[in-house]
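Only one protein chain is missing from this complex, and each of the others stays in its spot.
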Amino acid sequence: MSEVAPMTEASPEPTQEEEEATKRGLGIAAWLAIGWLGCMVFLAVSASFLPLDDPINGSIRETPGVSYFTEGHIFGNDLLGRDTLARVVVGTSTSLSIAALSIGFGTLIGGFVGLVAGYVGGRIGTALSAMFDILLAFPPLLLALTLVSVLSPVTETDPPSRIKRMLVVALAVGLVSIPILARITRANALSWSQREFVMAAKSQGAKPFRIMLREVLPNVVPAMLSVALLGLASVIIVEGGLALFGLSINPPDPSWGNMVASQVDDLGETPHVWIVPSVFIFLSVMSLNLLGDVVRDKFAVREAAI
Amino acid sequence: MTNRYRVRFAKGVAAVLAAGLLAAACGSDKPGTPDSTNKPTSGTVGEKPTDKKPQPGGEISYGLEADTAGGYCLPEAQLAIAGIQVARAVYDTLMIPNADGEITPNLAKSMTANADNTEWTIELREGIVFHDGTKLDAEIVRDNLLAYAGLYAARSPLLFKFVFGEYTKGVETTGPLTVKVTLNKAWPAYPWFLYGSGRIGILGRAQLDDAATCNKNAIGTGPFALKEAVPNQRVVVEKNASYWQKDADGVQLPYLDKITFVPQEIEADRLTALKADDLQIMHTSSSNNIDDLRTLSKDGTLASIESNKFGEVSYLLLNGTKPPFDNIKARQAVAYAQDRQLGNERLSRGIAALAQGPYAPGTPGFLEDAGYPEYDLAKAKSLVAEYKAETGNDIEFTYTFSSDPEGVRTAEFLQTLMKEAGITVNLNPVGDQSTLINLAIGRGQQAIGWRNHPGGDPDTNYVWWHCDAKEGPCDNLVNFGGWNDPEINALLEQGRASADQAERKTIYENLNREFAKKLWNLWSNYTNWSIASSPKVHGILGPPLPDGSKPSDGLATGHSLLGLWIEQ
Amino acid sequence: MLEVKDVRTSFKTDRGLVKAVDGVSFTLERGETLGVVGESGCGKSVLSKTIMGLLPSNASRSGSIKFEGQEIGGPSIKHMRDFWGTQMSMVFQDPMTALNPVMKVGKQITESLRHHLDVSREFANETALQLLSSVGIPEPERRLKQYAFEMSGGMRQRVMIAIALACGPKMLFADEPTTALDVTVQAQILDLLEAQQAERFMAMILVTHDLGVVAGRADNIMVMYAGQSIEMAPTRTLFSQMRHPYTEALLKSIPKLNQASHTRLDAIGGRPPDLVNPPVGCRFAPRCPYAQAKCHQEAPPLMVHDTPGHEYACWFPVGTPQGAEALAKNQGSIGTAVGGQ
Partner (left out) sequence: MTWLLRRVAQLVVVVLVVTFFAAILTSLLPGDPVKTIAPFATPQDRARISEELGLDKNVISRYVDWAGNFFTGDMGTTYAGAGLQGDSISARVRESLPTSLTIVFYVQFLTLLIALPLGVFSAYRQGSLFDRGGNGMAFALVALPTFVLAALLKFWLGLKLDWFPTQGYTKIGDGIGNHFKSVAMPVMTLMVGQIAIYSRLLRSDMISTLQEDYILMAKAKGIPSRRILWRHALRPSSLTLLTVAGLNIGALVSGALIVERIFKIDGIGGLIYTAVGQRQYIAIQSYVAVIAILYVVINFLVDMLYSVLDPRIRNV
């Protein structure tokens, strides 16, 4: 019934071959996911170099709202004659940038604070983790909503630039992710800090900061990575949600969420305009979740740490 | 959005460029318009006469386009169409317009003026009681009128102070059912203001004098009494069994026992709910919905009536006090660069009626052609060049709009069009209506998508445009464009003072043409309103008015709920 | 009573078929104890799990296992389930992990009683109490309501023995029952097992990596290497006339009591062979100080030599002239002989 490790005995350490075998067997699904995300990153990076139509100013004089697989518009165009492919590609760079920035920010801060809380422990650790708890008790929606309003206020003459707005959205979402990442890092750091090799390093008089970075951090990274991948996935979805409330980046700049939101008042009008980015969201989120899972499995990350 | 904080005068929706009579004549055959006979309308269409006798009883759910924050203390309330529709269930106005565009007595039995239109005598009907059983008499009407003018201690109206305050000298009772209003200046169209787009309802004493909870404690003489109001969820009204009107057969009005108003901001979802019979009736001004409804009512799935008569106009509200729009060249350039037909096709399924001026069909002053600029890209480009030569700057402006899908599409379309003429538009979406309105009040905007000026008498627009200051920027807080135009001021004053209908028509037509010349606002289209319902629902426009004339078939300020009935 | 013939167990893995038990045969009578000895990974635990029928789903098994003359371990798990607990049961290595941490120990004892014997709750409790006192647990009533983590290691192992004994099995597998325990209690547990085995007249298979453990307690000892039985003899014979170089190495490397468990046997150089592709010839050859060219080419058969009941598989057995000669030869030139893998 239960699957026992391939080796027959409970051998104390896996052999080298075994470890390699575990690393090798990613499975087709994971490779597909990596492939898809690779494509997405490629699109995001090269969006401005690709021979695409203008994603902002469409050809309003040509037939608008045409559906998939029309000449010149493989994914059709929207009511303003803008090529869906061009918009979804530029949207990819926006959505992925927001996701990467916010999770990068969350991981950096949450990871650092979590690491300190887990390694140092004691009163500082308790105080820090109490802080995460408090942050978690704050309604995340309100936080994101208010932060976007506060950091990117409506001014009459000077709407925020695309980059600034992207940073604001990323910051707002990233802030929400800090306590979650911090909690996981802390729990993992806590358990690794009690391992023999850390004790050994301590007893040899290594400086705490050095132990944290050299001994504890490398072991906590898989857990952080796994959560960060899942986090990226959820930021992509959250961006879509924020867009529905007009809180993602400003039009006319496309993001996946913006594209979906632009048709949400009538899903039947030009369905390809929201279906294409929805499929991008769907596949990317699925891939990220899958990879997060793979990382967790491969490194046997403790999920109970959440 | 749940936080539509609507003001009573405008749904600041940016339907600016969506329009086009001509577009439909050219034939709009884009996908999504299944029926090429779906032509733009002028006037009211679609009401199907029924030979069935109304059946009293039953209840319906009515889908509204928005929630009304702040409740129903009418002098202070902020009502858009959704709020007005509820107010019309609970309150009656003294006067009411008919289908011919005349104002007729309602709660008032008659309303008469002295020779120079400075003294108005209102005679009230006998035997009308409020929901709480108190009588409608001269004193309560007097206090209501004082309250609207900002002259009643318990109430502090905001906008209506601008409308009435300056003109109202005094209100007094001259008999148990007679009220006399004395004005500072002649005001022939004054009776129209006692309808006030359905917003000048008469409140019962207990509500009017209630300083703190006037907004919740609604007491009117209307056909329905307020039972429950849950913000963002529903407003429930129940039949007023002792209502003062009966139908031609002597059956007590209203017919329905209960109406549940349900705000549903998402246009498509409201129609879905109607199709699923979760709502039995709804209103909508969305082109997509109206287009779908035409098809649905043709095959009998649903019933709908549609009208832009006495409607509002959508427009680009420019700020005339600062660059670039303090310069007429810039305004003209934008006007010529606006391909309104294309906008109508792209954004409104080609069904909107392009506006020539502020006055919708049916309103005196309405013109088929007021001389508003036709799309002309070459002209627009040369104007841009002239502006540059004159000021040294390119034309660049920020367009502020509400960030709902329709608003976003309209804004992006505007941006693309302007780019063709070399005009730069920065887009500034705002999450909620209140921000939009606050911007306008502070004249902080450069250009805003706006909708206002529902019809009836053209004089009702005086408050939005007239400036008292002889020169300099306008001292009128609600002239959001801030411009001060002597010709327009003069025409508004003439129109207000004149009692001669033919003369007034000419004055307002001139005003209309003046607007097309000065381009303070860039007109887009007249708003189409549709009341869609289950085929079982009848009597939407209501029974004849108390004076026997046909009820108004304009839908921009809602419709009477008196005659509404449902087959059971 | 237990007759095991040419049992082979293999696991399907990503790397290929792991042949964990490769042709093991023996018999065991009631009241007897068989000691199975070998280093980690030699297949001794798999052997007991194979006989018990507790193999995971990716394992396959061939050969014949007869229990009281009846072939067991057929395809039906349901069939085996009736055997487990009542006919044969098992004492696991680590009492900390083998006891459910979130279930009271009393429940863990009574559960199989109630399942197999269909007795009342009261009777099951009563029996559990008796069992606990019989395995030497003081205050059994209090202990019944405790969780495993509230007990000491020795106490836990006693509980596990009580669980294993609950339904009166005819045969008991003890899989390294003392490895996880403090040295001070190891002997107590082994004595307890021995006493219970004698008292209940059970057959017992005592699996261990420690020849010392089985020395005084097993009737027969089987030494396993790389999935195969390489030497089997009555305990006394084995210790006095061991023939296989591996057995010799094991004996030399008997862990001192102060050594941590699972320490690799330092005396034997190299690693156990890969069970996916075991070496041709004698599997111990690559590590064997006696190995000659023949050992790398031809696998020695397991045969009875010397005295009855003593079988071993070696071309150059320890304590024989051939062995001595081979050893001498190798000590001269170590490098040439160790060519393997």
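When the chains are written out, they are named A, B and C in that same order, and each has its own residue count from 1.
Keep in mind that, in the parts below, contacts are C-beta pairs under 8 Å (C-beta built on N, C-alpha and C of every residue); 3 or more make two chains touch, one makes a residue touch a chain.
Treat the numbers as computed from the prediction; the structure is a model and nothing was measured.
Chemist: Which displayed chains make contact with the chain that has been left out?
Modeler: Across all of the complex, the chain we cannot see touches A, B, C.
Chemist: Which of these, B:A206, B:L367, B:A385 or B:V478, touches the one chain of the complex that we don't see?
Modeler: B:V478
Chemist: Tell me which of B:V45, B:V129, B:V251 or B:I266 is the one touching the absent chain.
Modeler: B:I266
Chemist: Residue-wise, where is subunit A in contact with the chain that is not depicted?
Modeler: Residues in contact with the chain left out: 1-5, 29, 133-134, 136-143, 145-147, 149-150, 153-154, 233, 237, 240-241, 244-245, 260, 264, 267, 278, 281-286, 289-290, 293, 296-297, 303-304, 306.
Chemist: Quickly run down the residues of subunit B that touch the omitted chain.
Modeler: 1-3, 5, 7, 69-71, 73, 76, 78, 156, 158-159, 161-162, 211-216, 230-234, 262, 264, 266, 269, 272-273, 275-278, 431-432, 434-435, 437-438, 441-442, 477-478
Chemist: Where does subunit C touch the missing chain, residue by residue?
Modeler: With respect to the unshown chain, the touching residues of subunit C are 52, 54, 77, 81-86, 89-90, 92-94, 97-103, 108, 111-112, 115-116, 147, 149-150, 160, 163-164, 166-167.
By our rule, only the chains that are shown with their structure count from here on.
Chemist: If you average the CA atoms of subunit A and of subunit C, how many Å lie between those two points?
Modeler: From the centre of subunit A to the centre of subunit C is 50 Å.
Chemist: Just how far, in Å, is the C-alpha centre of subunit C from the one of subunit B?
Modeler: 91
Chemist: Which residues of subunit B are in contact with two or more other chains?
Modeler: Answer for subunit B, listing residues that touch two or more other chains: there are none.
Chemist: In the complex of these two chains, what residues of subunit B are touching subunit A?
Modeler: The contact residues of subunit B facing subunit A are 1, 30-32, 266-268, 286, 288, 342, 346-347, 398, 400, 403-406, 408-409, 411-413, 415-417, 419, 426-431, 435, 439, 444-446.
Chemist: Spell out the residues on subunit A that touch subunit B in their complex, using ranges where they run on.
Modeler: 56-58, 60-61, 63-67, 79-81, 149, 154-159, 245-247, 250-252, 261-270
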